[in-house]
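These notes are about the structure you will find just below.
For this depiction, one protein chain was excluded, whereas all remaining protein chains were kept in their positions.
Moving on, here comes subunit A:
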Amino acid sequence: MKAAAFAYARATSVVNALELLAMHGDKAKVLSGGQSLMPAMNLRLLSPDILVDIGGLAELRGITVRGDLLVIGALTRHVDLLRSPEVALHARLLRDAVAHVAHPAIRNRGTIGGSLAHADPASELPACVVALDATIVVRGSAGERRITATEFFRGIYETALLPDELLVAVEVPVAGQASTFFFQEYARRHGDYAVVGLAARAVVAAGRFSALRLGFFAVGDRPLLAAAAGKLIDATVTPALLAEAAAALADELDPQEDQQATAAMRRHLATVLLRRCVAALLARPELETGVGK
């Protein structure tokens, strides 16, 4: 189908975009790469009165390191994340994840800001920023505010962004040398939305996790930072302890049933990913299969 009629405004600056958003409120939608917005509009799931196109705002583009933060502009595209040496060095999780986001032609247009603001619970980048303990920077007429990733996502396609605010950047704490990452997802076809996925960041010392953040996606109405990870931190991970963490994870999840999977299947796959993740990060392959009974 084709999108319903709408008016179009090409923002000339962030200030101008904020003026347009203030003027039109929730009747406006921000257009960045359009790779989620346009499908939704073509399917008539959304029909905003006006699109505010921020695509030309160079000030929102680019990746820089500022102190111990990796600052990623909202208009940074998936393909930019994939190719960025800064991302490879400081937040490899994002690069690993982006390889699973759709297909090259989509990654050439889609942006990190667009993906986060869209907040599809089955998409990869929201879970990554939760796992990375990133901060979302938004600007409104009253100025700038910073929202932690875990606070930012509020539900299906729902975030802490107000209608007159613009997501301008993401700040990711630079990974120390000790940080390791894990990313894996189940999808029907490479590039499709995940059935279940896991983005994780860990610090491993002397065979134990001194930090572990597990960001699951497609298991609920928003990316979930699993509390079950707590069981594995500062502990010697045995098959029994991992089984306990897996059980806690299954309890903690409240997945939806849809045409791709039942809730039970999602719970099961999430625990499989947990085991794989722990086995990979601790370099103990026996843990992947050693539990589950």
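By our rule, a contact is a pair of C-beta atoms (placed from the backbone, for glycine too) under 8 Å apart; a residue touches a chain by one contact, two chains touch by 3 or more; residues count from 1.
In this section, contacts and distances are computed from a predicted model.
From the set "2Fe-2S iron-sulfur cluster binding domain-containing protein", "Ion-translocating oxidoreductase complex subunit C", "Acetolactate synthase" or "SufE family protein", the protein name that UniProt assigns to the chain left out of the figure is "2Fe-2S iron-sulfur cluster binding domain-containing protein".
Here one chain is not drawn; of A:Ala88, A:Ile106, A:Val204 or A:Val272, the residue touching it is A:Ile106.
For the chain missing from the display, the contacting residue among A:Ala3, A:Val174 or A:Ala247 is A:Ala3, taking the whole complex into account. Remark: the omitted chain is touched by one listed residue; of A:Ile50, A:Leu225 or A:Met265 this is A:Ile50. One chain is missing from the display, and on subunit A it is touched by residues 1-8, 10, 31, 34-35, 38-39, 42-43, 49-51, 53, 55, 79, 102-106, 108-109, 189-191.
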